[in-house]
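Only one protein chain is missing from this complex, and each of the others stays in its spot.
Up next is chain A:
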Amino acid sequence: MNLLIKGGRVIDPSQGMDAVMDVLIADGVVLELGQGLSAPEGTPAIDATGLIVTPGLIDMHVHLRDPGLEYKEDIATGSRSAAAGGFTSVACMPNTSPVIDSKAVASYVINKAKSEALVNVFPIGCITKGGKGESLAEMGELKEAGCVGVSDDGKPVCNSELMRRALEYAKGIGIAVISHSEDLALVGEGVMNEGFVSTELGLKGIPWAAEDIAVAREVYLAEFAGAPVHIAHISTVGSARIIRNAKARGVKVTCETAPHYFTLTDDAVRGYNTNAKMNPPLRSAADVEAMKTGLADGTIDAIATDHAPHHPDEKDVEFNVALNGIVGLETSLPLSLKLVEEGRLDLNQLVSLMSCNPAKILGLDRGTLKVGAVGDVTVIDPSKEWQVEAAKLESKSKNSPFLGWKLKGRAVYTVVKGQVVYQA
């Protein structure tokens, strides 16, 4: 597909680019970057004057609930939500039903995405068979089928020996291992962060140590095995500190956090608000600050949403029994832009966090607008104000703690392989 994007501020950290220019895409591939580009007659064009043009945003951690849990979300609706959020690519977690632990299920996702998805969908396979934490899944075959990483997300791999072997094996075949890090014994029956709010509400708390200990284990295992590990959704001061120190001594560890962890504290749970129930739980103000610092100083490599759609019946219940998770694809960019507005990040850092770095971690040929790269582009209007309304979310589920929030900035064009798949 062909497309000319004219006069936008092109920000592409992968080639140190930040300047006003045109981007010409031909046959789905970036053909030329420069000023005053001309395109053949009939090439569709976008006037990006005053807008920001970036390599297509990548959310490396979403739950599309397909196969098996399509009442929450499916590949079509999830990809529409992604496109509306400015994402050209998403990586989807394998805790579906059945789980993605075989070539057959991975192929189902890839094929369904080919026919129904607006954006690129890259499946992540299981680390262990059935996601049960007992023996290694067939990672070679998962990779061959098109999986871009492995994770037992939703649960940690409790057995340290098995995790060690997973890291070693994955390194050998060149597939990313993504760790959902929590010490389940410490989590116990906890349903929110352990702190003053849990004391006041009389809800069982989850201590930050449950995350820190598990993150520390992954760091030591990665160091020992000489293999890379990516830590999903970090949320604590301690996790950020452990990873910062590990990086400083050369451990191959990367990590992501989610917009809710740098935007909300456990205060959001007051009133037993089930849209503020997630895992890891919303933490304290100090943790929120640590996420911002970690994003700014490079400790945190990526912003991912952990988009976790749930049916209203699974959230409109007493807090204890509500399921964990929130939808995030459509609010991620404006919540992240808020950090730019606050002066905590610059736009180049933001694009690295939301596009270049996730591509690098997963080994995708995306996250860049270099000539010859796939023509995935996000065009952002950083000053567009809008309100989050359930009825207007493209996701099948509406479980967001940000409903009613007035946000600033959003994607106005989402372009996949030179084709506009979303326009605000």
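To be clear about the criterion, contacts are C-beta pairs under 8 Å (C-beta built on N, C-alpha and C of every residue); 3 or more make two chains touch, one makes a residue touch a chain; residues count from 1.
Everything below uses one rule, namely that contacts and distances are computed from a predicted model.
*Asks:* Name the omitted chain as UniProt records it, choosing among "C-type cytochrome", "Bifunctional protein PyrR", "Aspartate carbamoyltransferase" or "Protein-arginine kinase".
*Replies:* Missing chain, UniProt protein name: "Aspartate carbamoyltransferase".
*Asks:* Given that one chain is not shown, which residue among A:Glu200, A:Asp297, A:Glu341 or A:Glu389 touches it?
*Replies:* Per the contact definition at the top, the residue touching the missing chain is A:Glu200.
*Asks:* Touching the absent chain in the whole complex: find that residue among A:Phe319, A:Trp386 or A:Trp405.
*Replies:* Among A:Phe319, A:Trp386 or A:Trp405, only A:Phe319 touches the chain that is not shown.
*Asks:* Which parts of chain A are in contact with the chain that was left out?
*Replies:* Those residues of chain A that touch the unshown chain are 194-196, 198-205, 271-272, 313, 316-321.
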